[in-house]
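Only one protein chain is missing from this complex, and each of the others stays in its spot.
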Amino acid sequence: MEVAAALIVFASDFGPGPYAGICRGVIRRLAPACDILDLTHDLPAFDPRAGAVWLEAAAPYLPEAVHLAVDDPGVGGARRAVVLACARGDLLVGPDNGLWSLAWDAHGGQRGAWSLENPAWRLEPVSATFHGRDVFAPAAARLALGEAPDAAGPAIAPSSLVRVALPVARVTAGRIEAEVIALDPFGSALLGVRAGDAAAVGLRPGVRAEVAGRPAACVATFADAAPGGLCLLGDSSGWLLLAVREGSAAMALGLRAGAAATVTFAPASS
Amino acid sequence: MEVAAALIVFASDFGPGPYAGICRGVIRRLAPACDILDLTHDLPAFDPRAGAVWLEAAAPYLPEAVHLAVDDPGVGGARRAVVLACARGDLLVGPDNGLWSLAWDAHGGQRGAWSLENPAWRLEPVSATFHGRDVFAPAAARLALGEAPDAAGPAIAPSSLVRVALPVARVTAGRIEAEVIALDPFGSALLGVRAGDAAAVGLRPGVRAEVAGRPAACVATFADAAPGGLCLLGDSSGWLLLAVREGSAAMALGLRAGAAATVTFAPASS
Partner (left out) sequence: MEVAAALIVFASDFGPGPYAGICRGVIRRLAPACDILDLTHDLPAFDPRAGAVWLEAAAPYLPEAVHLAVDDPGVGGARRAVVLACARGDLLVGPDNGLWSLAWDAHGGQRGAWSLENPAWRLEPVSATFHGRDVFAPAAARLALGEAPDAAGPAIAPSSLVRVALPVARVTAGRIEAEVIALDPFGSALLGVRAGDAAAVGLRPGVRAEVAGRPAACVATFADAAPGGLCLLGDSSGWLLLAVREGSAAMALGLRAGAAATVTFAPASS
């Protein structure tokens, strides 16, 4: 824990404005020697499921740390604030809205959970709208200083934690009925099906496919697609990715997270 | 000053492009051990008043530091570049256009001001368009290294510093005529009236209000508002906030900083 204690990995939906910076200030006031690694502050606002997809994608590549994530449309309401301890020594801090529920397995599984209720761990008076500043950042700072997670508040049953549910794609011979689970910064769409499962029903470089009535090329890499052309390939986290080479699939097809996307593959022999 | 000397808190309107990074490079060339905490680089361009509102909101949450802020539509013109010393040991660096004039009280009041004219503190030749790189960042680095602020240039009378003037809201029984003083990254509008003053004339959870002819719910937290619904509440800095739950008030009402906003509250008994 010694090394991890010095590092906070910080993700949020705060965007480029001052909210993330104010949280960094809160952390550094409490823990001046703490190092902060910004993962992103562009988690999709009001969409903890898409946030969870990104936190899961990032987890295997992050050092041991206190991981702070704030994507919290229910701020000020009844949702709990939680601290989770994972296998390796990673600690997860955030709202109990499912945001961490895909990543915790990538962090080795959660082995303990506490409800963040200790008033001494908060900046009082706690505002109604900015728990990143008043609740989550101070808690992350205390954990980074080495305070024990069970000092955050009462232990809670891991089974009571909110989980996000990813849509289950319908995968049949030559056809996938999926859903856009997240958009990346280039406007490429992560479809909620694993590339390996797609390969079993037709995805293979060189195969012609169709998405939303438009032709899409199955490729191994972007470089194999025509510039401006729609393409399908496995993304860097193993999801099926719908992209436009040197363009934005989201703009080309008007996609957003939650949109349905049906892919059909031409028969291999045609 | 020893601890503060190692930290620069940096805010600007430079956006995501390379300008902020170039300033970071300038700082690290001069002061390799200096730590830089980015507050935001999304201060509203060409609007030092809104920038001042955000710097004031952030100030209570920041560690003692050299605070560098660049939001400088008058770059290259007659406006002065200044260094201000505050009560606790915080030093403020930026253009003399009012950008620091709300925050300096939050930093304990300014106790000394100097005009940044020492050529040795600049990168010569100073460009006409990028004083962040050539004037402000090098000055912040020197202060972080422990050089005395009075080496920056001649002392100036604090009374001569430019101040921004916030609009004075007209607050009468059941009615507030205010102005949007800033938009947050979610598109929520900070109205130029304190939530406490609004409470005195009708703001209270459960009360129905009207803004721009549209119904708005007075709530304690976002969680109490209807998704997509307009709502009014106190923000995390004490301003009256006009928001759309899980949406953008700025988009819903076409708001921008400087826009007028009249709020009327339904009588409590109705």
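To keep things simple, chains are lettered A and B as they appear, and every chain counts its residues starting from 1.
Assume contacts are C-beta pairs under 8 Å (C-beta built on N, C-alpha and C of every residue); 3 or more make two chains touch, one makes a residue touch a chain.
Fair warning: this is a prediction, and the values are worked out from it, not measured in the lab.
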Out of B:Gly21, B:Gly109 or B:Gly146, point to the residue that touches the absent chain in the complete complex. B:Gly21
Looking at A:Val9, A:Ala52 or A:Ala261, which makes contact with the chain not pictured? A:Val9
From the list A:Pro63, A:Pro154, A:Gly196 or A:Pro215, pick the residue that touches the absent chain. A:Pro63
Where the unshown chain meets chain B, residue by residue: 14-22, 24-26, 28-29, 32, 36, 45-46, 73-79, 127-130, 133-134
If the hidden chain were put back, which residues of chain A would touch it? 3, 7, 9, 11, 15-16, 37-43, 54, 57-58, 61-63, 184-186, 220-224, 233-236, 241, 245-246
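Following the convention adopted for this analysis, only the chains that are shown with their structure count from here on.
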The distance between the C-alpha centres of chain A and chain B, rounded to whole Å, is 30
